[in-house]
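Please read through the structure below; I'll follow up with questions.
In this view, the complex is presented without one of its protein chains, the others remaining in place.
The block that comes next holds subunit A.
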């Protein structure tokens, strides 16, 4: 490494760092300049910078210097039926840094019945004590009632959360009905957050699982057989429809199949505000491994939606990622070790779901997209970092090399080749789904919070140094269009004279009532009036939409991050 990047001082002595002679790659342009950072923030960019003496200097020798990757989807330390996914926040973020990712956004998965705030604080606690890089949190909506809505408001206003995930799958566990999804989306739109969707039709999946188990198929191949990609595409289509109706921005997590990606691409052509997130696994490998004779290996690929058995899928998704139909990449890193997977050794539906990928994500995309000429280095920065920062309102603090941005940088070596293997990866699991894949391109030096965390192949990660990054609602990248549309979308009734003709007598027998929901609602739901109120509260919010264009920022309190005074409001 010394021949490539010279180093003067040991890293601990100073918070000041100068990178000389790098080619700075942002998502819009590349240029050569030096970068000086201090206290974890980029202070100067340019040539012949005037910097204090004794500053540690890295000579980039003209290599690419890009914003650190943002992994929009991780599930470190995720509880699942009393087990916890194999990589905790320390192992996970260490692996992330090893791959050039300097920020992760993890999912808070509240057990149904637990308040969102409680779960959120639990996750904060876990992450604050262990994270080695900055992080933020999505919160999953696993049930729906009035309390949840209040929690969501509190999370957006006081806790820096601006994205919520709903599940269309996991019937009877996490799954919400269409009507609930509609209400959740309405609330999310009013709060200025992003609606994320785990898109699979849980009803059909449950039926298919039953059918396939009955046929005596119990191995991991049953997982993919019971979750055909059509079922994914259907759910994507449905959530796009609901999002259109509610004028809510939509973010599809884990785009795993061609047909789902196609639905997203079509919806975008029609003008829907929808973003698609393929993951490292769907971009780098396929589902043929589910038929592996080695049960443990086959089980290691189990994730939902499953990897597509169609071997042309990765290439297709990479193409869509390159042309902008898909925008961001995550990893959905949630590995379980073999003993944990073996919970489902006799029943594939019990296998805990999740694959690795946070470490491999950047290299895989470089290898599959940039090396092959599908995208250029700027687009690469866009899909691995900048777009994510824009969607989740972290830009330009994250996702860009600019004065005032966080000093999260990666010195990228486009020529290094590496064979991915479980022997050398930083995750704790026994299997790596990319085992044996040779990828070109990898991080040479990784700087997180202005400190060098990877050099010469060694990771110097400090457990607990990661800060929680609060995110504000109404990201411009997403909400500019939404706001304009909500102004346009006012509907008006037709003024008519009173109808004074004859009116047919209506019998009030409930059995012969009109098939209209409102008529039906009254008798059946009357006893549950308070309950009905729970659900209708969503409407009162959207009804008060007159002040929709006034952002709720007045009430926004930004939690001062423990790591420093870097704040997005400092940026020009």
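Rule of thumb we're sticking to: a contact is a pair of C-beta atoms (placed from the backbone, for glycine too) under 8 Å apart; a residue touches a chain by one contact, two chains touch by 3 or more; residues count from 1.
As a convention for this text, contacts and distances are computed from a predicted model.
Entry comment: the absent subunit's protein name, as recorded by UniProt, is "Dihydropyrimidinase like 3", drawn from "Dihydropyrimidinase like 3", "Kv channel-interacting protein 4", "AP complex subunit sigma" or "MIF4G domain containing".
Taking the complete complex into account, A:242 is the one of A:195, A:242 or A:429 that touches the chain left out.
Taking the complete complex into account, A:182 is the one of A:36, A:164 or A:182 that touches the chain left out. Contact with the chain not shown here comes from a single listed residue; of A:33, A:154, A:265 or A:296, that residue is A:296.
Across A:32, A:323, A:339 or A:419, the single residue that touches the chain missing here is A:339. Contact with the chain not shown here comes from a single listed residue; of A:33, A:49, A:83 or A:459, that residue is A:83. Although one chain is not drawn, its touching partners on subunit A can still be listed: residues 80-83, 111-113, 143-145, 147, 170-173, 177-180, 182-183, 201, 203-212, 215-219, 221-222, 225, 228, 230-231, 233-234, 237-238, 241-242, 244-245, 291-296, 298, 337-340, 342-343, 345, 349-350, 491-494, 496-497, 499, 501-507, 509, 511-521, 524-525, 528, 530-532, 534-536, 539, 542-543.
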